[in-house]
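In what follows, a structure is listed as structure tokens, so that the remarks can point back to it.
The complex appears here minus one protein chain, its other protein chains still in place.
What follows is chain A.
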């Protein structure tokens, strides 16, 4: 009996242990279900609430918190709590709830881009992708007490950059960005130094134009303008002290509102019909103005931007410098710059235009693709504002920045990029029409450069403003690497790249008379069957009296190579 009892005791102990282990063992083991613990933007803000609670509050009040937590590609300029408090102080609000909801929405949207933009892509001007609010943000750098920082909209400094989160990237800024709510006209009015310029703008009737909100036309081209203003002091240096002086000097018809009156042209010549921050001007050679057919040339000399610096008949005419420090003032409908000298319309002479056909504004906005080797994108006709073609709506025009060192040597193109047309023929993509950059009135030779492909169209006609040029271009033809280049030129070919390769070829399409200064249309019409890709690199417009071979283009780079 005793042993039996002992056995019973032992058994009960075992049963107890077994029961206990079952109870504990049954609770579900917690497996990690996510493979990635990277926070999204809103979660990141919640996790760091002590620093960013106020911006989080704005996102919640405006109902943007949830979509900033969805997957996607965003860039957030994140103001710290101190920055938001500074903003509240500026607008005289005690707390976020005192600010009208609409303003908060605009403010929040201004801080968000719908693309991932790291600081590597910043330059001296606007970020290629506009903010969700619609206004562009401008980047730069400043040095305060020996410490340099990257800046946004001139005075917000980046404290922490390139924080990677699940749905994009965050840059922390020390001052909230402000929506530019004044139009250009109002911005000019607000600066007492510009009173004389403001008066001229009013007298000539341009005030209303500069006061209009931004609109978009059917090609979704915006009505942004850029204004080159000059202060009273600059006018005084030129001996112009009042609006009467201005009228006496310029208004030859005595009617400033008449578009043909010189004072009207004087103002119109200072309005550039596109959004050009200084960094945009620095990479352009010529810009159009609102004065019909008149353009301003831009030159970058060391670090100063000079307008209309030319040598004419051997006489050097110094340019007008842009005041870098004051310029780049964003307004709701454009940007305002200041110049350091009085200037007037200048007669222009033909200048070469090297039209990289792949440099389309819509491709440029794809900042992860544009000129980033190893990337490809394609856009439909309706998405491109400056290119049209005939054919099936389903066929798109490709942009190819080939990977460095690709076997097909496509990366050897100028800027390393080409336009790609799959089956350039009637029924697919044909009559491809590009809007050219500004070309100054005069006689030009047109060279079309391409990457050879045996399956491309063997016969392409080039039309300038609808008029056919004499030579047909054979996109299956290799470049010649043996003939001396001047001999080759006389046959209507050249090697446009340096370092050259037979895979690329450049063909003289013909000579045209450009009738007016401005933007024109160049059309490529395929007359043959094409089963594969055509790759177009660059279309050159060189004045007839200029050297047609040099400068060449840097293969795979951005440079011009002089003889």
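The rule is short, and it goes like this: a residue touches a chain if its C-beta (ideal position, glycine included) is under 8 Å from a C-beta of that chain, and two chains touch if they have at least 3 such contacts; residues count from 1.
Methods note: contacts and distances are computed from a predicted model.
The chain that is not shown, which UniProt protein name from "Glucose-6-phosphate dehydrogenase assembly protein OpcA", "3-isopropylmalate dehydratase small subunit", "Outer membrane starch-binding protein" or "ABC transmembrane type-1 domain-containing protein" does it carry?
"Outer membrane starch-binding protein"
Would you mind spotting which of A:35, A:143 or A:218 touches the chain that isn't drawn?
A:143
Which of these touches the unseen chain: A:85, A:124, A:309 or A:383?
Residue touching the absent chain, from the options given: A:124.
Can you tell me which of A:162, A:236 or A:388 touches the chain that was removed from the display?
Of these options, the touching residue for the absent chain is A:162.
Just to verify: which one of A:187, A:412 or A:505 makes contact with the chain not shown?
A:412
Quickly run down the residues of chain A that touch the omitted chain.
Within chain A, the residues touching the omitted chain are 118-120, 122-125, 139-143, 146-150, 158-162, 278-280, 282-283, 300, 302-303, 324, 372-373, 404-405, 411-412, 498-499, 555-559, 561-562.
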